[in-house]
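Dumping the structure here so I can ask a few things about it.
All protein chains but one are shown at their positions in the complex.
On to subunit A.
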Amino acid sequence: MCLLPQPQNEHIELHRKRHGQRLDHQERKRKKESREAHERSHKARKMIGLKAKLYHKQRHSEKIQMKKTLKMHEQRKTKQKNDDKTPEGAVPAYLLDREGQSRAKILSNMIKQKRKEKAGKWEVPLPKVRAQGETEVLKVIRTGKRQKKAWKRMVTKVCFVGDNFTRKPPKYERFIRPMGLRFKKAHVTHPELKATFCLPILGVKKNPSSPLYTTLGVITKGTVVEVNVSELGLVTQGGKVIWGKYAQVTNNPENDGCINAVLLV
């Protein structure tokens, strides 16, 4: 239904090919490009508010990049002597026979770790954590006809309950762990691999603030949690598959909505 021919496919390029450009096109283009610098600076000076903060941050990083490339170009022009030709770990000839030392170090480390495991002492990434008081973690719930009884408590932090968990009858339940705050998975980072996996939690091993929290399953910053690492495919020296490992929580889960942990290797 068209009385006029419709523009099709590359009509813009075709028009340019047939009719060329405006007579003053080149001049206008040149002038517009030279005006860009002025307009950019005007914008940068006159902008205010949040927009300005974001813009200046972005512009700052752009300028740093520009400076780096300029420096790189400058460096390329001058030729410098390359100093580090010797590879790392290269040992001079008179020290060659001391190779065995590093291997012995590894062996003794393994022995030390085994002893630590037996003793139950762990080197955790977060040794000291702020202790959370009861008023912080547990909220008093008033019950009763006149709302006078105050023996119930509700957990305000993220917690973990097992698979086969069933609530006690509501009338007798003292600690309420709301469903909204129950988490099953944690984002666990392997410190050496530097990779993060989303692994299911098996249980709460120890909460540094109080053994009560450990039994309740409250997860706060610094809690040691056991996670299911079968996804990683770790195998012991004996050939058995490792499927559970400890990890320590490194963030405040109630503020971030997720549990971030570091695997304890």
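Here is the rule we go by: contacts are C-beta pairs under 8 Å (C-beta built on N, C-alpha and C of every residue); 3 or more make two chains touch, one makes a residue touch a chain; residues count from 1.
Quick note on the criterion: contacts and distances are computed from a predicted model.
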Please identify the absent chain by the protein name in its UniProt record; candidates are "GATA amidotransferase", "Nucleolar GTP-binding protein 1", "Carbonic anhydrase" or "Signal recognition particle 9 kDa protein".
"Nucleolar GTP-binding protein 1"
Based on the whole complex, identify which of A:133, A:162, A:178 or A:244 touches the chain you can't see.
A:178
Could you please point out the subunit A residues that touch the chain left off the display?
1-2, 4-11, 14, 17, 48-51, 139, 156, 178, 180-181, 252, 254-258
